[in-house]
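Omission of a single protein chain aside, the complex is shown with its protein chains in their original locations.
Order of writing sets the chain letters: A, B and C. Residues in each chain are counted from 1.
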């Protein structure tokens, strides 16, 4: 009898842990400008290589280079930079309010601002995002009133969700921002369904689905790709790979031997892998995918490679599972700093304007926070009546809910 | 404003429908012997092309050709041929018994016999299959007593599953045959878990997961691939692409723009696409994948390309959704005829031996059916006591089930 | 008026709805070209095209998930789950998403879906073609759960369901598709064409969601039943000669408490019947409510006749199914209690 080798289980680990030095040298990235730009009606089979490369536009000196660089009005870029700065100021303010006990919970998107802000810039009114909790940039980039967002965070009387939802789980139909679910992944396939509906109705509106690297492991991710593959609806399937899912890194979601962009291949869906910290690359890749959708060419999957700078949420402490200096090792830099460099290089921005813009935006955020707070916070001041809990469970309140509301004293 | 094009929904259709002539010319197949045979420890990235080809060993003249042809003892091949013939005779007999009302339901695997029969030949005792309802060949190829299988079909007093399960949902731990579930796909990920357990225990046993083309759309398929990708357990992930899933063809499962073998790429799992009607190719590919698993090299996905000759089940009528002569258009022939040709070419088989073997096997099946029937059928004769229904819900029967059993009068 | 089987009534309800509202779309496994394994959607793809009636991949997760997206867009999706036993991969989408979308978005988005699924046993389908999972939906706030017992109701309720703005679980007792099966599996079933409730109006009409129907008036005892069990209960009442009032609930949530309370207050006795497993079945809710609301009228405990707390067995199906004998015994017991 032949000696059989003993099997063993492979359990992926991040390259480094607390106490060690941050290290992302295992990630393979392309040089800025290196990756080709195929036509939008390319045969998906012909761009499999792109899933293993990284579309980057901006080089280290702040120049836009290569085939994905295209001329953007500097005004649009400044708008993008302001959106990112405002998102960051917003996050900082909400963190503070959470620590002061004015809300129960908050989630930042620090380091990932370019993705949502840049993507939103390529959409049109009537399109629909199905975001995760880390895409506040989609709202901020379209200048959605901060006070409105904050009132949701504070669960106060002006909270459009009437205190029902966990903070950050916005829902703003008018802004093409679908109600966020606390359940990971579920909305990916809903976005596909929404896009199918648009196609069924011979409409021209498109959908954008959003998911994190960790959540691609959920079942709905597969369901979404299967349905997108079969019916070819107008949807952009975004995967935000920020390297982490709470305490586990992307290897635990199956990113060790492959990329998340490559997931699309087995479904015959074209995919791009893009530097998510490069605002110029985000703009370019987004419009490529949006154009495909709009022209009825079907779905595109985009893996946005980025880094979650912040803790997962206000309940998280990353020092337990990754080095304190982890961020320093991140090779793709900071999206704000990078776009600032590019604009400065173009002569369209400067350190002074930057400092001033930041101050203005922080001021704006602070003013909004003050106004929002005047409508109450989770713990103090005005809030929605508890009786509201019984509304909207159904369109019409059925007898048993009326009875229960009465029992509650309303 | 630019005119936006109207979107529309793409709904895949089989190339032909009832009333038209069968047509499979859209499928691209490789020539026998054409596809290379990589070493088992190949980098998965280096064999992506294999997922779009088709490993075939036997040519139209019955010769074994190309790198996947390897010398097999003709005795083993004859055993394989007999297993396939026996499976076919078994299916025919069970169909007859179903039509006679001796059982409620049956499912044939006509045309797909080579896959289960050939695969089983590469496993060892202790390994575990997680089959679907169309892998009776796994049992028959290891000479599992037909009477035992038939008693399950008849739900009689010797039914090892005590009349609890729908016919064909066998469970035979001793034969490395996991309890079949009526729910599609669920067992794919269980197989991965079983293989993980073997690795955790530093065992040498491996698992084989089975799923149909249609069922790859289910969530568990994705879960299985994610976990297989992450932990690299010793599992062979079989996808039996028999072109149909009840009334829908494989395009409806996402097979229109890609192959099921390609699904593995996005997970970094190596995959093969194999002519499932070519017993020699089945043997060769199975042992390649089994060797990988056994040597702790991790999972392999194999798409077996075949054709469902029979109706989906005894409840189905394929003339409603595919041409009557659909099978004739199937380009990969019949597995039994093909292996017969090869063995005859080798001088190891002949028309006479074939006729004799068929007759013998039909005799054997008939005798087994007679014996099985003597233990009762669904409608007549002995069967398990209804009280058995309350056993095995839990290991020990809890009080409420004892009470209910009493209420039933036992 | 046309005599229709339950299958024909369901098909007609969808047809009428598709005709009236082009936002109604219909899909599921084998639902398009083939017309569904129970033929409930036969001919609809031909009539309305592949944009409005189509096959889906075998993914209940996906079927419900895309239905929610379509509903949020503004369509009225009618999705079929091939057997209720296969709904579980779609359960998360139903419970976490469809049921709560309106509430969590404060009405910003809604999920006006109908999820149709054949349920119940009696066809030797074994444990994966026989289940009655209604209680797994009735526990979930935001869902409505409907289950007709005859062609007339099936058509009227399904039209109501499609027009309703809330997500609806629409259970179709498959053993009733062709006739009012009364539990005597050894006797031939009268076809719907010979049954009054097989008489269904052509065109559009509705049966309101949330209203029960009294199928048999009586003064001695109230039987609460739904789906197949309505016919079993009627038979048990006839066979025992007990003057039972048989209520067909038709909708489980929202429940027609008024009709139930009026009846039990009158009869003072109540038996609840369902095919699903007993523990935490919907019968528990019914028994709990009846004793809460009618305690001082009750002369005997509310009894439950249900499927046993085991998987639905294949060969012992008729020992599992709560047939007229078991129901009859409970009626007698309730009269004695």
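The working rule: a residue touches a chain if its C-beta (ideal position, glycine included) is under 8 Å from a C-beta of that chain, and two chains touch if they have at least 3 such contacts.
Computed from a predicted model, the values in this text were never measured in an experiment.
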Touching partners, among the displayed chains, of the absent chain: A, B, C
Contact residue for the chain not shown (choose from C:23, C:52, C:100 or C:129): C:100
Absent chain, residues of chain C that touch it: 85, 88-89, 91-92, 95-96, 99-100, 103-104, 127-128, 135-136, 138-142, 253, 255, 276-277, 279-285, 287-289, 291-293, 295, 298, 300-304, 308-311, 337
Residue ranges of chain A at the interface with the undisplayed chain: 8-9, 11, 13, 17, 104-105, 155, 159, 163-167, 169, 181-185, 214-215, 217-220, 245-248, 252-254, 315, 320-321, 378, 383-384, 386, 388-390, 393, 400-401, 404, 408
Footprint left on chain B by the chain that the document does not show: 128, 130, 160-162, 164-165, 169, 171-173, 178-179, 181, 183, 186-187, 189-198, 200-201, 207, 219-220, 222-224, 226-227, 230, 391-395, 398-400
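We take it that only the chains that are shown with their structure count from here on.
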Computed distance of Cα centres, chain C from chain B, in Å: 36
Centre distance in Å when chain A and chain C are each reduced to the mean of their C-alpha atoms: 41
Junction residues of chain C - those touching two or more other chains: 51, 56-57, 59, 61-62, 89
Residues of chain A touching at least two other chains: 196, 198, 200, 219-220, 222-223, 226, 230
